[in-house]
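The complex appears here minus one protein chain, its other protein chains still in place.
Which chain is which? They are A, B and C, in the order written, and residues in each are numbered from 1.
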Amino acid sequence: MRGHGRVIEYALSTLARRKFKNFSVAAVFSFLIAVLSSILFLTHAYKTETLKLLEDSPEIILQNMSGGRHELIPVEYITTLSGIAGVGKASPRYWGYYYDSLTSANYTLMAYDENMQDIKLLQGRMPASEGECAVGKGVADIRQVGMKDDIFLTLGTEQNVTLKIVGLFSANSAILTNDLIILTKDSLIKFFNMPADMATDITIEVNNPSEVSTVARKIRRTFPNSRPILKNELIRTYDNIFNWRGGIVLTMFFGAIAAFMIFVWDKATGINAEERQEIGILKAIGWETADVLYLKFWEGAAVSLSSFFTGLILAYVHVFYFNAQFLAPVLKGWSVLFPKFEPMPYIDIYQIFVLFFLTVLPYVAASVVPSWKAAISDPDSVMR
Amino acid sequence: MSKTKIFAAFIAIEAAVLAVLYISSANCVHCKDNEMSLKRAMVRAMRLTDAAFWTEARYTRHPSQADFFAAFQDFPSSPDHFPAGSIVPPAGQR
Amino acid sequence: MDAVIRTEGVSKVFNAGLADEVRAVTGVSIEIRRGQITVLKGPSGSGKTTLLGLIGCMARPTEGKILVEGRDVAKLPERFLTSVRRQTFGFIFQQFNLIRGMTVRENVMLPLYPTDIDGRQMVRRMEEILEKLELSSKRGVKVGKLSGGQQQRVAIARALINEPAVLLADEPTAHLDTKLSEDLLNIITTLNMDGKTIVIATHDPLIYDKPYIDNIIEMRDGTVREASLL
Partner (left out) sequence: MIFHPGVLGLVTGSLIVLVMAFFSVVLGIRIIIGWDITKSTAGQLSLERQTYLVSTVMNYVMGFQILSLFLFVYTADDIHQLFVGAMCTTGSLNANPIGWTVLFAKIIIFFLCGIWLVINKLDEMAEDYPLVRFKYKYLTALAPLMALEAYWQLSYFLGLKANVITSCCSSLFSDEGVTVASSLAALPVDVMMYIFYAAAALETAMLALLIRKSAWRILRYISGVGALVFFLIALASIISFVSIYYYETPVHHCPFDILQGQYMFVGYPLYGSLFGGVLFAAGAAVAEPFRKINSLKTAVDQMQRKWTKLAVLLIIIFIIISTWPLVFSTFKAYGQN
């Protein structure tokens, strides 16, 4: 054991003597790990936050389908729905999308209802009469409007509306409200030219949460054209979307990992004459092949361990202090309205474990054979 | 054994920094509990079903409510939560 | 006088079966006696370095037996060969083979790094040896900054750190001038008087003409041509 400590000491001093080479390897490796962990940290943080928030979304959303497409739903369904055992409160939702050609952004327009009265994360108030609205931070920013300003929406000659902003959703709710415009139900119906007695969809509360799927099945039997979406499905879908996106980005970076491993392999294989001479000397003065392998193991371990930690720290700082500035463009995609990146720092040890698997393991594998090649040099080579 | 000590110290400092970050993140999440519960109240009151991450198309804004043809509706070749959506080209210019 | 090392019909063939096959040593049977200075003499290419390597458990012979302290090491796998070498031999090389960029003390202690020896004991041994070789003042200096003679002494110190019974030197004076060679021989004779068995492979008359050489084995073309006192 004492011997092992000294071999480690020697390994470190070998690394220190070749500062430039090892530092460059460590720097590249740290960077790679930082990129990968930024992706994982960010997706995980958003995933956790979204999934937590969705816990409070309605148990069932009922959509009407026509020709396989989402259609407006008759409000009268509610009467029938209320008759189904297990169904609690069912209420219509009125909402739709508005494409703003001025800013080429998509807004989500939503009708106000009484439940929204007590919302906290709002500066000002909710719209009370026709011609008033509350908007999300993103909308306000992109249209460069503030409280008391007017906002003009148009869908052709008939459907124009000018709304006075009476409420602004606070920035920290942007993940939910960024693209929202809340207006009164009548304005919305008029603006979208929706037929009377039709809603966008219906949300349904369920008295006993464990009965949700039974209730959903009953609803589908009653309205064969409908499509109930369960809260659990929502959550599951979001979970999968984030995994998928994270996975895709990781796969794209796989090329980078592979390239780095080739680089490591190359660095390790192409040891120069001086290094080979050194190992020859070690073997000549009584080091055993296993000792040299141990030495090489520690050289690798020191580089990969410190790079791993450095990369993690960099990623953390990048994602949670600098709000993932460098990743934002990748994630934004085509979005014009993108909520300001301020991920909640949800961290899971599991992420770190996965990162270890994706980075340190390939590194170790890439350096096994080269280290062995170096370690088996003949002890009497220095005598020739 | 000086270098081993320096290295151990370096790793220990990094680990400590990570631990501090981890704890502070847990703390930060904790102190935002209030904000979080307000947001959850908001979700409940407004009956929201999706987060406003991607708004470039309706099916990216509301992935949970996308319908079958969603991938071909708004943007050509846009990233999709359907695996195929990121690969299969759209049927034609709209 | 008993033999520390005895070889029986030892041969070493490099690249066996290939076009560039080389028979470096053929059928050598010699004895290295305890407490004596033995010189392997011969021109370059006569196989003395190879034989020295075989004696010192650096490599395994293709044929024959090598008995170190009565134990046949010719068939030992590398792992065990190394431990025999570590316990029994100290090497002084033609090139000093010090690790540049490291200090004198580190270089000297290097052979003991992977062993189980206690750290303090290792340092004590190092200090003693540096004292003996008048290198104490240089202990913190990087070896690259030392003169040739000093480097040679560091190499000797390193060879002694594991307290070997046998000291093997391969052309130790090749890179030294006459004065330094004399110094080196002084050190070697002192060590011999302390009880070390010494084997020197050389073609330097400065060494093998010395009266205190107990034993001269003359090699030519991989065989022993003449062995005095055998």
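What we mean here is this: a residue touches a chain if its C-beta (ideal position, glycine included) is under 8 Å from a C-beta of that chain, and two chains touch if they have at least 3 such contacts.
Fair warning: this is a prediction, and the values are worked out from it, not measured in the lab.
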Contact with the hidden chain, among A:F31, A:Y99 or A:W244, goes to A:W244
In the whole complex, of A:A45, A:L358 or A:V382, the residue touching the missing chain would be A:L358
Touch assignment to the omitted chain, from A:A105, A:A134, A:I204 or A:I235, lands on A:I235
On chain A, the omitted chain is touched by residues 40, 51, 65, 68-70, 212-213, 216-217, 220, 227-230, 232-237, 239-240, 243-244, 246-248, 250-251, 289-290, 293, 297, 349-351, 353-354, 356-358, 361-362, 364-365, 368-369, 371-372, 375-376
Those residues of chain C that touch the unshown chain are 15-16, 60-63, 74-80
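Throughout what follows, only the chains that are shown with their structure count from here on.
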The distance between the C-alpha centres of chain A and chain B, rounded to whole Å, is 2
Cα centroid separation, chain A vs chain C, in Å, comes to 65
Between chain B and chain C, the Cα-mean centres are separated in Å by 67
Multi-chain touching residues of chain A, meaning two or more other chains, are 6, 9, 13
Residues of chain C that touch at least two other chains are 119
Listed in rising order, chain A residues that touch chain C in their complex are 1-4, 6-7, 9-10, 13, 17, 274, 277-278, 280-291, 294, 378-380, 382-384
Residue positions on chain A within touch of chain B in the complex are 5-6, 8-9, 12-13, 16, 46, 49-50, 52-58, 61, 63, 65, 68-70, 91, 93, 97, 105-108, 110, 115-121, 136, 138, 172-180, 201, 203, 229, 233-234, 237-238, 240-241, 244-245, 248, 302, 305-306, 309-310, 312-313, 316, 320, 333-339, 344-347
Chain C contacts chain A in the complex at 49, 52-53, 58-59, 78-79, 82-83, 85-86, 91, 93-95, 97-102, 106, 110-119, 158-159, 162, 170
